[in-house]
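One structure is given below, represented as structure tokens, and several questions about it will come after.
Heads up, one of the protein chains got dropped from this complex, but the rest are sitting where they should.
Then we have chain A:
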Amino acid sequence: MNRILSGDGPKSWILAVVLLIILISLAFAPFLFPGSRSLETAARICVFIVLVASYDLLLGYGGIVSFAHTMFFGMGAYGVAIAMDRMGTSYSALALGILAGAVAAGLLALLTALLSLRVRAIFFAMITLAVASAFAVLVSQLSGFTGGEDGMNIRIPRELTPAFRPLDERVLGQRISGKLINYYVVFFGCLILFLLMLRIVNSPFGRVLLAIRENAFRAEAIGYRVVYYRAMATCLSAVIAALAGSIFAIWLRYVGPSTTLGMEIMLDILLIVVIGGMGTMYGAVVGTAIFVLAQNYLKSLMGGMSEATSALPLVPDLLSPDRWLLWLGVLFILSVYFFPTGIVGRLRGTR
């Protein structure tokens, strides 16, 4: 167990319980929460945990601010979509698409990092913003290749679609379909990527990243070439984001600018990292679970509450489902105010 978690356990029993609940809920989501909407939510949580954690690797451990994370996410997704579109549906096209997306993301990240991190970390933030915007424009303009603003539907192998029915009988009250298999591809893919990142941040390399975040000047003085370590962190983070993007594309069977490249997603990632707790990895898990659930269910929860309080003055108006974004905002402000080190930082009792 210690080896699986790379010696970096939750270090707080409340956190351990919360993580266990999230893990079990996600692992048995199709059986615990039947219905396509809850399965969509569960898959989204899995993918975003990886996406947010890969951003935490960069921001929380490397101390590097990037605005291009959704671009790398998108590269993974478009890699799969374009490969399947051009080569036809097959597992080899799928593998090639995933590989191409990850390699392209890694190379672009390396190039951006070496060009800008050498100067000053703040330039990197600005350059990533420019590169990400350029990429988004490129994707929407090259519509013959990427489907433009409409995006692309992906024809994934039949074994991963709802039409595939390997068994006639039900298991635990659930019909076994390709959709279920697809969900477990998402779940285990994301679990492996998350554990891999947990290992990376607790490796000798991860320690150097922490050292650089603490005092880059000293890290250089004791013999670490800071720019290479930062470039490596950028590269790893980009590759993992691309892999998450590929997984997301396979799950959604669709890719478009709004599902992968949008600035809103970038903002969501930033918010989740801060709410969950920077530089903790587990913060990505807790933050994403709360955030995605709030995004998906706050509206309906408020609808119910509004009806329940309909007898009172003013309260139903405040709780009207249309106000959900307001309450989400209030939740954020409160959480940042009360947990400046994020939920995980708070639970671990670090300042």
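Details
Everything that follows uses one rule, which is that a contact is a pair of C-beta atoms (placed from the backbone, for glycine too) under 8 Å apart; a residue touches a chain by one contact, two chains touch by 3 or more; residues count from 1.
Basically, contacts and distances are computed from a predicted model.
A chain of the complex is left out here; the name its UniProt entry carries, from "ABC transporter ATP-binding protein", "PolC-type DNA polymerase III", "Molybdopterin synthase catalytic subunit" or "L-arabinose transport system permease protein AraQ", is "ABC transporter ATP-binding protein".
Of A:Ser90, A:Asn215 or A:Ser258, it is A:Asn215 that touches the chain left out of the display.
Here one chain is not drawn; of A:Ser38, A:Asn153, A:Asn202 or A:Asn296, the residue touching it is A:Asn202. Contact residues of chain A toward the unshown chain are 3, 6-7, 196, 199-200, 202-208, 210-211, 214-215, 217-226, 229, 232, 236.
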